[in-house]
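Missing here is one protein chain; the remaining ones are kept as they sit in the complex.
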Amino acid sequence: MLSIRDVSVRYGTTTAVDHVDLHLAASETLAILGPSGSGKSTLLRAVAGLEPLAHGSISWRGNDLAGTPPHERRFGLMFQDYALFPHHDVGRNVEFGLRMADVPAARRRARVREVLDVVGLAGFERRPVAQLSGGEQQRVALARALAPDPRLLMLDEPLGALDRALREHLVDELRELLDVADVPAIYVTHDHDEAFTVADRVAVMHAGRVVQVDAPAALWRRPIDPRVAQFLGFGPTVDAIARDGAVRTPWGVVPCGAPTGPVIVVLRPGAFAVRDGGPVTGVVRSHRFAGERVVLTVDAAGAPAVDVAVAPTAAPPDGTPIALALDPDAVLVYPRDS
Amino acid sequence: MTRVGVRVAMIAVPLAFLAVFFVYPVASIVGRGVVADGSLDLAPVADVIADGHLRGVLWFTTWQATVSTLLTLVVGLPLAAALAQFEFRGREVVRSLVAVPFVLPTVVVATAFTAVLGRGGPLGALGWDRGVAPILAAHVFFNVAVVVRAVGGFWANLDPHQVDAARVLGASRTRAFVSVTLPRLAPALAAAATIVFLFTFTSFGVVLLLGGPGTSTLEVEIYLQTARFLDLEAAAGLAIVQLLAVIAVLVVSGRFQAERAVSQRLVGRASTARPVRTGTERGALVATLVAAVAFLGGPLLVLVARSLDGGLDSYRALVRAPRRSASFVPLDEAIRNSLMFAAAATAIALVVGTLAAVFVARRTSRSSRALDLLVMLPLGTSAVTIGFGFLVALDEPPLDLRTSRWLIPIAHALVAIPFVVRIVVPALRSIDPRVRDAAAVLGASPARVWREVDLPITARALTVAAGFAAAISLGEFGATIFIARPDVPTVPIAIARLLGRPGNFGTAMAMATVLMAITAAVVLLVDRVRIRDVGEF
Partner (left out) sequence: MTGRRRRVQAALATLVGLALVVSACGDDDDVDATAPESVKVRLLTHDSFALSDGVLDRLREESGIELEVIAAGDAGSVVNQAILTASDPLADVLYGVDSTFLGRALAEDLFVPYEAAGLDAVPTALQLDPQHRVTPIDVGDVCVNYDRAHFGEELAAPTTLESLTDAEYRGLTVVENPATSSTGLAFLLATVAEYGADGWRDYWQRLRDNDVLVADSWEDAYYGAFSAGGGGDRPIVVSYASSPPADVVFAEDGRTEPAIGVVEQSCYRQVEFAGILRGTAEADAAERVVDFLLSPAVQADIPLQMFVFPARADVELPEVFERWAARPVDPYELELDVVDARRDEWIEEWTDLVVR
């Protein structure tokens, strides 16, 4: 459906989007994941037609969109911070795109009621937007983007400003909505949990470039480089040397397929487990509750501190010596460029 | 039309208007003074600089304008704050009344000030009957509306939560004002200050009538050289000096405004104004209102009182002159003429000013700054220069407008356009650009974005601007007096005619009272025009 080919966007001398290629299939949801400043919002704005391309092309069903101004693309964009019209009430905000498309008033009203119902804001039509809570504003923004039946839906950090509980709740709702709407979508976020929950595929951006595109499971299994791994929350990361099919880490020697030479070792979350008599020994420095688990931070002798999750009932007090085992599958080894 | 085409067409309107009705006439009349045999001779400018007396005039013009501007800010800000922040009964009425002094003809205000400050008046003991003090007082009296309405209008739409945030972070009320509110108001403040400065820098009637013959401004000297002595060289020298000074002020102020302008969330008026909560607030509000009413209302009340000296006789004389004559202007005719000119001038000023503002608000380019400057220049240019410039420039068909009545609203619009631009630009700049993007993505064409987003969000500013334009036209006398014009007497002209004869004082004051009432009514009406959905904005 949507093809982004070799697209670059520049602001003056800085390149915000750097030769990006992405393709989106019908009713697919693609997440663009990256830290702030990585160019993901700019890419969305370019797709929407709000930023001119310095290079490359964007096409829809094979038609180049270069000559199509934003208001003729029929793409929905849900803005970070929502950009609701401050001078309109909820109903007028949601029906805006329908008015632009000259939909008759009666049908507009019906559609507004319908989408407000979908986002769980039935009856909010006459509310001024300034009186809405953050979550309500987010829903209005989503409803506004959905109402005109866009050919493509783009969401820019839609849950960014919300509290965690609301975010976790809404992200599931969003997933369902996107499934029901059966519309291709691009979902920009810096939160990998969100990306994994919502998306069929995830594109990771860094410094204006797309560094990896994969299904969530594949991405999790094998981040393409240490930076992506770190961005997904992997760690700690250490430098090491690979030799004879094994790599020597501070926590012991782990077999690996890497050729002899300097490597970077990244540990996946949950790489360690408590095991009496395990090869890695250390002392519990601190512990924090994480719901059903307690995460211990353990200072291992001569190695960076590591986290270990245990059942609350099994949590030893701080200062207790402890022995750990390392899961070899949780050790990611990348060649280190000199 | 292509997008570029639309943009060009939009900018062409204000450019053409200013070129034809400002640049060309002023260049023509100034050119007569400094162009000899096709070559430029700037000796008259050097003469101005060399003349000790004129240097003194330049100095006096500058410092009295500076002091007048500062005083106007000091007097106007508390009132702007009160009107922007608090909800109280009669707020809209006070807002409208503040505009009244702004439109009174100078001669009427001078009369009122003489009555109050003159040797027999209630404040006669101050010894301020003539000289700098009454000039400054009258300048503040005239211009406080500029600060209250332009700054107050912007203030009312600022998000009050930022002040709350500062208070929570440990800022005192004063500190929060200085460190949070003031910086956000800065562009609007600078705009208002610029306008007040230009007004007082080119002050004519006030200086002539209240200063006494010892005080003179550049404007007065230009008037004398042009309209009295017909010494076009000397007049051109003075006009160029005035123009250069004004340009310098505008460049500095423009740079300041551009630097300080930030996109900020504007919120509806309903959520910013609130009732007073504490005794301190009530005290401050009451004190501000009482002081404002005394200062602004005092001279106005004197006028009304003088009009009632002979009971209602003066008002009867207004509608039924003892002997009908062509010099007697029937009240209804004067009002009709005034309202027609006001409507036409407001329409011209809104169209030209808003198009210019759209261009200026895109503050990135040098050309937008140049247009901004050009738009403001008429305010800082002598009315005599413009009036006589019309005479020598607009004499060829199809623009032989020298004696057309259209020149009157056009002259009014020249004065009103800077107001429109100054009021609308901050509002346009404060629109979150992503709101425009959102509209575009939802299918609004650029023109539609303007209509659906910019227009309603700036509607509040536009109505303020329209009120100003109408008020300027209703009271404007200075610019029109120097235009040869067909006999279409407006209310200010009728007042001047009444005052031009012995024995009509009461009737003239009655006419002035009527003008005050009309102004208040028009401004109230314009304030009430709200575009749907923007009611609380």
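Per-chain numbering from 1; labels A and B assigned in written order.
One rule holds for everything that comes next: contacts are C-beta pairs under 8 Å (C-beta built on N, C-alpha and C of every residue); 3 or more make two chains touch, one makes a residue touch a chain.
Just so we're clear, the structure is a prediction, and the values are computed from it rather than from any experiment.
Visitor: Touch partners of the unshown chain, restricted to the chains that are shown, please.
Guide: B
Visitor: Of the residues B:Thr72, B:Gln85 or B:Thr114, which one touches the chain left out of the display?
Guide: Touching the chain that is not displayed is residue B:Thr114.
Visitor: From the listed residues B:Val34, B:Ala99, B:Leu209 or B:Leu296, report the one that touches the chain absent from this view.
Guide: B:Leu209
Visitor: From the list B:Asp164, B:Glu259, B:Asp332 or B:Asp395, which touches the chain that is not on show?
Guide: Candidates B:Asp164, B:Glu259, B:Asp332 or B:Asp395; residue touching the omitted chain: B:Asp395.
Visitor: Residues of chain B in contact with the chain that isn't shown?
Guide: Here the touching residues of chain B are 53, 107, 110-111, 114-115, 118-121, 208-209, 212-214, 223-224, 226-231, 306, 309-310, 313-314, 317, 322-327, 339-344, 346-347, 388, 391-392, 395, 402-406, 409, 481-487, 493, 496-497, 499-507, 525, 528-532, 535.
Rule of thumb we're sticking to: only the chains that are shown with their structure count from here on.
Visitor: Mind listing the chain A positions that touch chain B in their complex?
Guide: 45, 48-50, 69-77, 79, 81, 83-89, 92, 96-97, 100-101, 128, 130, 144-145, 148
Visitor: Spell out the residues on chain B that touch chain A in their complex, using ranges where they run on.
Guide: 3, 265-268, 271, 432, 434-435, 437-446, 448-449, 452-453, 456-457, 459, 533-534, 536-537
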